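Just one protein chain is left out here, and the rest sit where they should.
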Amino acid sequence: MNILGLLPYWIVVFLMMTGFYVVIAQSNLIKKIVGLGIFQVSVFVLYILLGETTGGTAPIMAEGFVKYNNPVPHVLILTAIVVGVATTALGLALIVRIQKSFGTVEDDEIARNEGSW
Amino acid sequence: MREKTVLRVGSKFLIPFVLIFALYVQWHGDFGPGGGFQAGVIFAAAFILYALMFGAQTTRKVMPPWLTRFLLCLGVLIYSGTGLLGMYLGGNFLDYFVLASDPVTGQERGILWVEFGVGVTVFAAMITIFLTFAGQDTEQ
Partner (left out) sequence: MTEYLIIIVLLVFMAATALALTYLRNLFSVVMLSGVFSFLGAVLYVFLDAVDVAFTEAAVGAGISTVLLLGVLTFSKHEEKESGHIISYPALLLVLVTGAALIYGTLDMPLFSDSMAPANSHIARYYLENAPIETGIPNVVTSVLASYRGYDTLGETFVVFTAAVGVLTIIGRVPGKRSNKQDGDKPDQKKDSV
């Protein structure tokens, strides 16, 4: 079990779990969206870590370089980042709407206003 | 924010350069990092800076609602249109090699058009979302 070779992945798993904890344990809706963002960024970091090679450079062809990094994770993560911000924007729009209807963004207070559903 | 002279003059100075940089990133996405998404976001960032300094109502005069809605659809139509053009010229959907006499030039041309469509849609989407958030009532 090569610790040095696996240490970046373990730190990324720690980041993922921090984001996961914020999503499920905190009650403020805005903080949940931020936690979701942390989770997303750590998943992207995991993918890009998988595509790294020793001695490789960025996957743009140039004179004098023979070894390039893997371009496929970069393509996937580019799409994923943009989809992530689209989700965040929609989630924030829903929060603004909830704030207007219930007057609060704490989810236990929202659950208590049963009559307003 | 109108009263802060340094911010106002500084942003008036910076906004044209941000727009030029966005266009640079859009068209040089083939030769360096860049492409449609980054260029659309940077272009929108210039308008967002303007809105932060001079107010959302002034920005709406520059970007009226019909224009943002039109640009939002135009980008998607450019992308799908390039795909349909490939079908019309003999290939399958989103085939680029039929767009010019030489397949490699066709690929370059197709990639340029497609990235432009993506940039336009991303710009319009970011501006729409920001101005919608900025136009809400603040009395809660």
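Chains: A and B, in written order; residue numbering restarts at 1 for each.
Definition applied: contacts are C-beta pairs under 8 Å (C-beta built on N, C-alpha and C of every residue); 3 or more make two chains touch, one makes a residue touch a chain.
Only a predicted model underlies this, so the values are computations on that prediction, with no experimental measurement involved.
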By the document's own contact criterion, which visible chains does the hidden chain reach in the full complex? A, B
Of B:I15, B:V98 or B:A134, which sits in contact with the chain we cannot see? B:A134
For chain A, enumerate the residues touching the unshown chain of the complex. 1-2, 4-22, 24-28, 30-31, 33-35, 37-38, 41-42, 44-45, 48-62, 67-75, 77-79, 81-90, 92-97, 99-100, 104-106, 109
Against the chain that's been left off, what residues of chain B make contact? List them. 25, 29-35, 37-38, 41-42, 44-45, 48, 65, 68-69, 72-73, 75-76, 79-80, 83, 94, 96, 103-105, 107-108, 110-111, 114-115, 117-118, 121-122, 124-126, 128-138, 140
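Keep in mind that, in the parts below, only the chains that are shown with their structure count from here on.
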Per the touch rule, the chain B residues reaching chain A in their complex are 31-33, 37, 122, 125, 129, 132-133, 136, 140
Touching chain B in the complex: which residues of chain A? 58, 60, 78, 82, 86, 89, 92-93, 96, 99-100, 103
